Structures are given as C-alpha cells and as structure tokens.
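Note that one protein chain is taken out, while the other chains of the complex remain in position.
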Amino acid sequence: MNKTSTKKVSIFLNGLIKENPVLVLVLGTCPTLAMSTSVISAVAMGISATLVLVCSNIVISLLRNIIPDKVRIPSYIVIIAGFVTMVQMLLHAYLPSLYAMLGVYLALIVVNCIILGRAEMYASKNGVFNSLLDGLGMGLGFTLALFLMATIREVFGNASFAGIKIGFLENYKIAILTQAPGGFFVFGLLIAIVNKIGHNKTVKKKEFSCSGCPSASFCHKNLCEENTLEKEEKQHA
Amino acid sequence: MRKNIKSVLVLTIICLVVSCTLAVINFFTADIIKNTEQKAAFEECYNLITDAQSFTNIDISSLNLDEMITNVYKEETGKGFVFRINSSGFEDGLIVMCAIDMDGKIINTKVIQSNETPGYGKELEDLTNETTKTFLDSYIGKDSSLSGVIDKYSNASRTSEGFRKAINAAFKAFNQMKAVEAKEGVANE
Partner (left out) sequence: MLKSLIIILMTSVLVNNYVLNKFLGICPFLGVSKKLNQAVGMGLAVIFVMLLATLVTYPIQHYLLDKFNLGYLQTIVFILVIAALVQLVEIILKKYLPSLHRSLGVYLPLITTNCAVLGVTINNITDGYNFIESMTSSLGCGLGFLLAMVLFAGVRSRIENAHIPNAFKGLPSTLIAAAIVSCAFFGFAGIVENLFG
C-alpha cells in the first residue's frame, strides 16, 4: 500500500517539478508568454487549462479502449474542444471580467500542446485515477510556471502584485517587462535558471520533446532540431 | 472495412455527445450571458449620465455608422446618447464610452476596457488615479471642436491618440444619430 501511494504522489509531483510542462518540456509557450503580464490573468489561465486538462484526461482515459487508433487524434481534439467550450461558456456567464481578460487565448487552450500531448502520451495508456493525477500535476505545474513569470513581470514591470500597488518600487519600474520583449526575456531567463539548478536532475529536453509533442505521430521526426542533430550524428558516425 | 466503419462511427458518436452536452449548457448560459452584458453596459451608461431615467440599446445595423462604434444607447428622457467605441491605441481593444447631450456637448467619458501597457496607458481605466481624473474631466462640456482638452496623457501618447480617435468617432456618430432622429420626426408628423 505504501509503495502505490508514493507512486501516486510521484505521478502528481512529476508534472509539478521534474517534468514541468512549461519550464522543462517547453510546451504551451503561447499562453505562457501572452497571459503572464499580470498575476490574476496568469492564475485564471492556469486554472482554466488545468480544469480542461483534468477533465479531458479522465474522459480520454475512460474511453481509451473504445476509440480506434485511426481516429485517435480527431477524437481527442473533439473531446478537448468540448471541455474548452464548456469552460468558455461558464466563464462568460458567471465571471465575465475574467473572460474578457483571457480573450482569444481561452479558445486557444484547445491547441495547447500540453493537453493534446498528455492525452496522447499518458491518458491513452493509463488508468483513470492515474490520468487524473497526471493531469492535475501537469496543470498545476503550468499554473506555477505562469504564476512565477507573472510575478516577475508584474512586480518589476508594473510595481504591483495582483492589482495591489507596491509603493516603493513605483519609481523603479521596468515597463518593457510587461510588453512583448519582456515576455520572451523573462521566459528565457527562467529556463536558464531551471537548467542551472536542474543540471542532471531534470529530464533533458532532448529525450522528451518529440514524444511530448502532439504532432509526433505525423511529423516523421524530420523537423525538430534535436532530431536533425541526431540524424546528422548518425550519418557522420 | 469493418475497422473503418467502426472508426467513423465512434468519431461521429463522440461528436454528437459533445455537441449535445454543449447545447444543453448553452441553453442554460446563453440568457445569463446576454443579460449580464446588457446590465453591465447599462450600468456604465448610468455611471456617465448620473440623472438618467432609462436607456434603450439602439439597433445600429442598418445605419452607416463608423465601424468603431459598437453600441449606441439612447437616454429615454432626452438627456442624450451614450456611444460605446472600440478604438485602438498601443494595442487593439481600447473600449471607450462617451455620453453626449442633445446640444452636442460631452457629458462624460470613460475608458471601460483596454489592452494597453500596465502602468502607462492602462492607467486610463483607473478612476482613482488623479492624473486620469484630470485628463477625463477636461473633456466634460466640450463640443466637437475639443478646444481646451488635455491633449496627451503623460507617457501614453498612443493611448491618448486612440482615445481622441474614439471621441471624434463618437461626435461623428452623434451627428448621424441626430439626422436619423430628425428624419423620423418628420416622418412621424
């Protein structure tokens, strides 16, 4: 019993730290860069994505033996899109200000590599409870990364935190952090820090980028730089 | 062959189930959405014209207004019109509401929503900010010549331009609405 419970916890923690979808696997970069200008929108995006991820993981895991291999990807897309639309409608009705903040990026959760990637890589091969834990872990990891980026960008770029102004930083604002270049810069910095801290502990991107990417099944492994590098190495060997 | 049929069947069933679930949720939320939006818009109208009695949302689809105008609200006791304008400053989506009385003078203006830079253009949404209050108050009582308004909001020149564009569009629409009303008045007689 102890072994299985530690295993369950490790599934959950996996998504949070070791295989953090944003900072380690580098998936779902679009909403990360766009929604991390303020803490509130970052947390809202993170929680919406987590909701969709958990629900779609559960449903896809439940249906994993019924969906034939040929229509795998379209079915996953329909299920994920269904949950995204549900979240859209509920937010629009009950939390319209958040809906306005998220804008088009809420609809873009449907093509978020994290969700389709997890569905393909984990939910279609594992039981319901494990898929739930995995979805929760990955989603919270996503939210954590977004929160981190948003904190840096909002505190140093706008001298506020979740809308509450921080007086003594007001004169030292670096406004560009809240705009487009700032997003790229902070993201790059964070990944560099994670690389430095992680070293050999975190999973090297090289081993996971293709299997984590939802287009892996059609891509023929021709495109991503890691694979062209491997191919070249093989040719020279 | 059998595999293909099974694949298509499963996909179709999934699509149907998902669509039906969404239709059910839509049934429950569509009215709420419409009402909340209407209520929120009217609330802003009352914020701009404080002694207003009631507003109606005018159907502008057949009028040839500037495409920046998203809604026109008419105050029923003749206090004026409120225009909701979707302008663009540094970024798109600069939503401005402008109330103009029947003599063609601004009653009040407000920036409802924007994607401008936080701390700079976005401050225009914050009415507790003294600079914002001074900027917006300078527009009160002005007519379409806008003489004597504060030209630029400090450090937000493009947002200020977007705001000015919105106000100009509101005045243009106001003249068009007056012309429409005059025509209707003649027709009624």
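In order of appearance the chains are A and B, and numbering begins at 1 in each one.
What we mean here is this: a residue touches a chain if its C-beta (ideal position, glycine included) is under 8 Å from a C-beta of that chain, and two chains touch if they have at least 3 such contacts.
Source: prediction; values computed, not measured.
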* Among A:13, A:40, A:77 or A:121, choose the residue that contacts the chain missing from this document, as touch is defined above. => A:77
* Asked: Which one, A:47, A:108 or A:148, makes contact with the chain that was left out?
  -> A:108
* Asked: Among the options A:127, A:163 or A:188, which residue touches the chain absent from this view?
  -> A:188
* Thinking of the whole complex, not just what is shown, which of A:48, A:85, A:124 or A:178 touches the missing chain? -> A:85
* Decide which residue listed in A:116, A:133, A:146 or A:159 touches the omitted chain of the complex. => A:116
* **Where the unshown chain meets chain A, residue by residue** => 26-27, 29-30, 33-34, 73-74, 77-78, 81-82, 84-85, 88-89, 104, 107-108, 110-111, 113, 116, 176, 179-185, 187-189, 191-193, 195-196, 205, 214-215, 218-220, 222-225
* Asked: Since one chain has been left out of the picture, which residues of chain B touch it in the full complex?
  -> 18-19, 22, 25-26, 30, 67, 90-92, 158, 161
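Keep in mind that, in the parts below, only the chains that are shown with their structure count from here on.
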* Structure fact -> Within their complex, chain A touches chain B through residues 37-38, 63, 66-68, 70-71, 74-75, 78-79, 81-82, 85-86, 89-90, 92-94, 96, 100, 154, 157-160, 173, 175, 178-179
* Which residues of chain B touch chain A in the complex? -> 3-4, 6-8, 10-11, 14-15, 18, 21-22, 25-26, 29, 32-33, 36-37, 40, 113, 117-120
